[in-house]
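Partial view: only certain chains, each at its native spot in the assembly.
Chain nomenclature is as follows: A, B, C and D, assigned in order of appearance, with residue numbering initiated at 1 for each chain independently.
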Amino acid sequence: MSEQAVVSLRNVTKSFGAGGVTALQSIDLDVRPGEFVSLIGPSGCGKSTLLRVVGDLVEPSSGEVIVNGKSARQARRDRDYGIVFQDAVLYDWRTVEKNIALPLELLGWDKGRQTERVRELLELVELQGFGSHRPWQLSGGMQQRVSIARALSFAPALLLMDEPFGALDEMTRERLNSELLRIWQASGSTVIFVTHSISEAVFLSTRTVVMSRRPGRIAAIVDVDLAQPRNADTREEPRFFELVTEVRDRLREGGLDEESTAPGEGELVVSEETP
Amino acid sequence: GGGDEDDEAAAEDLTPVTLQSKWVVQAQFAGYYAAVDQGFYEDEGLDVTIRAGGPDIVPEQVVAGGQAEFGINWLDSLLATRDQGQGLVNIAQVFTRSGMTEVTWKDTGLDEITKLEGKKVGVWLGGNEHKLFAALTKNGLDPQQDVEIVAQPFDMNLFLSREVDAAAAMTYNELAQVLEVENPDTGELYTEEELNVFRMSELGTGALEDGIFVREDWIADTENQDVAKRFLKASFRGWIYCRDNPDSCVDIVLENGPTLGAGHQAWQMNEINDLIWPAPLGVGIMDPESFEITNQIATDYKIIKTPATDDAYRTDIAEAALAELEDEDTTGEDWEKPEVEVTPGGE
Amino acid sequence: MAYAASATARPPLLDRERTRNAAASVGLFLAVLIALWALWEGFKAFGESTGLRLGQFEANDRTMPHIHDIVSTLFEPSRRNGPLLIDVLWDAALFTAKEAAVGFTLGALIGFVLGALLAHFVLLQRGFLPYIVASQTIPILAVAPMVVVWVNPRLPPGLKDWGAVAVISAYLTFFPVAINTLRGLTSVDPRALELMRSYAAGSWKVLWKLRVPAALPFIFAALKIAAPASVVGAIIGELPASIQNGLGGAILNFNQYYVTAPTRLWATNLIAALLGISFFLVVLLAERLAVRRAPEHVA
Amino acid sequence: MRSRLRRAAREWLPAALVFVAGIAIWEGAVRGFGIENFLLPAPWDIIGTLVDDWGELSSAAFFTFREALAGFVIGCSAGFLVAAAIARFRLLRTAIMPYAIAAGAIPIIAFAPITNNWFGVTGMSSKIAIAAILCFFPMLVNTMKGLTSVPASSIELMRSYAASELTIFRRVRVPTSLPYVFAGLKVGTVLAMIGAIVGDYFGGSPGALGVEIRRWVGIFAFDQAWAGIVLASALGIVFYGSVAVAERLAMGWHPSVRGARPE
């Protein structure tokens, strides 16, 4: 199994600082080639940290991370993956175009190809006409789309995406969902995808990993056995709703198993002075 | 510096040498600039570059470091350097007497050096203070204990503003600076009548000042001895020229120092001539008696640990140079110090 | 970036407003000039009439020459029958400018490279930074002779003397550049660095594509400090190098004769200051051209 | 405890090693190449002099350090305040900057006679003035950059609370500008030391380090002169180091201090 796994985590634990927060605890996970794995879990449970560990951007406190049969570090060095961060992380001194072209520059693509590719991508994320804008001239969602375009630019075989569609409206989001699926299928790449939308997770993925509240553990793994290719109809299938319900249930269990903050607890006492 | 790279062709067969002077361009070094200007060095087959001095230039350091063949500094300073083990030797003592003075205001009543007890006394530190210390000691005052020594800047302001009670002044420079300033109370220039001037030469502590020195190992070479002889010969000619044509020399100095005041330089030229001429032994020849006084002062003030010997200077090269100047008046016995007017602001 | 999404805090200026602002600031500059002049002359007059003494300070023509005297000195002969002082100083300023320009370039380069090295190699930083600091506390006047004695003989004839001055000028210039570069290069948003890491970009690429652009505000601040400093360095360097044709020689002379002609030193300072200001303006212009980012980041 | 020791070792060991190696190379070079004492004395001789003349040297160094410290405090405060004024009232910039640059472009040797004239040669004040003027400009430029490099969103938040300019200044601009301010302060420490020492070259009270160094050089006592220089450098490092420590305490949150992981 781990022989063929694209990503393989063995007993990975990550805590920040001496005696600080434990973000990940004993994570075991294998992602097979061509899989589309969604990570879902309560805020602060360690999803981003997990992605960072896979990308060798953060070192695990213990445990082993194998990517494409080599160490995470080596995989990073080999540029085996592309990543979309939770916040856009654009460089203010570069135009939108140049932000998207950044990985291409680093890969040494020639100018002509870069321009062509950037044009395609701008169209994909519907930012035609904003190529020469600066990041701070864009809305939040537009920035996120730039960062998606940047990650897709060099078509990495492994895509790590941290809530890429979080700041997008439903229509754009659905369109990009379909595009992402199309790209994924056409290229046979592997995707690890963090989202807070249960239906998005179910719609997109072949497996959904449900994480539990801090310290982040894997609470459940739900196999999403919906037919491929998926499309608007998929969302109407009964199995889709079943799976959504199942993920939601797993999430509730996972969310409650550590801290039992019953809803209603921690209510806000409305301050006396309403000015 | 004075050495512009002008005519390359002529310079080809000339021997290039460098002179490091003690201070910035001024009439104090007029003889050398005149020798350049009048072609005296060239006549001797030398291409001389004069490097001006400054507050952070120690000529001995420059010469010992091989950046210049010849250096000018006060003799006591040279002795101190020798005492530190540096092989430098005086080959010509150009100034025959000391031009250093300590001045006070007449109205303070400090008309005797002994009255400086407990007073603020300004002097330049860094090898220039010993003559004063000697004078104080000679008059029963311990320079470390009995007076408050102040490191004096190069201008005379702290004297004028009466921040100190006494200040060091060279006859050819600072003294004139005081006289070139208007007294705000009278609207007239200050006059010498308003000052008490204690001359180190009169107090018997006139350690010798500007002399030319070279590295011992350099001068051991006979060829270099010839170079040195030619250098001295031309330099002496320069000084003789300045004695006889002071106005022309002032112009030459001004040429080299575009920011200098003409009046002040004229005064300085005159006073410098007064420190050189008359030179009873011939210009540049060390007077053993004066050497001993200097040596004594340096020893007494622990600038040097062991008294210097006669090795510190040699007169043979200067004498050889003088021998070739038989036609000229090299003693200036008949020279009379002319009057030079003080100009306001030294303009 | 966290702040990228936000609009400008300060609304962009209209052309009309911009012109008005420019006019206003020129007006203000003149106002300050006049105010300073009035303050100076007023204080002087007050001090002279009351015989005011503050510690050592006493207002008179020597401590506070009339401003108009300082300016008019420039247009008087530098001495009897000599050229105008301004001509003499202009030549000197050009000479010094040449040394300072070379010194600035050299110092800025060294400072930048040093800052970059220290930013990349923590060990280097821990090992050497203290001594770089130490090098700067060594009074330049003490080492300057060494520089001249060591550097001069190794320079080609065309660079003799003033080349050594440029080295001294560089020595006084590189430190602020190194410190600010170090700070700038290490102030990069960690998330922006992670992005580069994800591309396995080598340190060289990270430097040019991320760290340097992000550090530009720091670097330009340093260059603005370094520009006038290089003029100072050149002037100071002229002393041990025995150079008399620059502003250093002029300052030293006027320094020496301050009591007899204080206005000349002030006038020379004025020229030195103008030279420094023009160096500063060149850097400012370069900054305007190089830094194109959110308006609120360009001060 | 153990790890603390280890961390301290990690921080200080490289500097110490470089120090030892540097001294060794220096000593070796001086002996090996026969570098003349008047260019660079051997460390061993300097150390010997330091020990022998400790009393005189240390009191001179301390005197000068006090001048530098006072000048630093005055110059940096002035730089900060003027920067604050300029950052707040943009129009002031064109009105004031030329004078500030002028202060940064006039060399010490030109200031010396003026400060000597104004504040006297014998006291500390003229050296303090020189040190202050030297610190002023770098502090001004850095602070100004820092105060105006605040992300727009940070300001918007404050504006939404109708915070006064003063509040925004205190709570947002100052914290954001700290990296710049501390860079300015660091540069200021060394400039203050230089200013105080070099100021002495142009007259001062005996017992000030610069006066003594100048005097020693004048009588070719280079061992003493360099002992003084070494002492001045040591004080400079301590001075700089204390600012660096203050910076760490004040700026623990900043990437440059908390250590963004380099590639």
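Odds and ends about this structure:
Quick note on the criterion: a residue touches a chain if its C-beta (ideal position, glycine included) is under 8 Å from a C-beta of that chain, and two chains touch if they have at least 3 such contacts.
Nothing here was measured: the structure is a model prediction, and the numbers come from that model.
A single copy of each protein chain is placed in view; the full complex in the file contains them as A x2, B x1, C x1, D x1.
Please note the rule applied: only the chains that are shown with their structure count from here on.
Shown for chain C are the residues that touch two or more other chains, namely 1-3, 5-8, 56, 62, 141-142, 149, 189, 197, 201, 239, 252, 255, 258, 294, 297.
Multi-chain contact residues of chain A (touching two or more other chains): 136.
Contacts between chains form some other arrangement here, matching none of path, ring, star or all-to-all. On the chain B side of its complex with chain D, the touching residues are 55-56, 58, 60-61, 64-65, 77, 80-81, 83-86, 120, 122, 125-129, 149-155, 157-158, 161, 163-164, 303.
On the chain C side of its complex with chain D, the touching residues are 1-3, 5-10, 21, 24-26, 28-29, 31-32, 36, 55-57, 62-63, 119-120, 122-123, 126-131, 133-142, 146, 149-150, 175-176, 179-180, 183, 186-190, 193, 196-197, 201-203, 206, 217-218, 220-222, 224-225, 228-229, 231-232, 235-236, 239, 248, 251-252, 255, 258, 262, 265-266, 268-269, 272-277, 279-280, 294, 296-297, 299.
For chain A in complex with chain C, the touching residues are 52, 55-57, 76-79, 81-83, 85, 87-94, 102-103, 105-106, 134-136, 138-140, 143.
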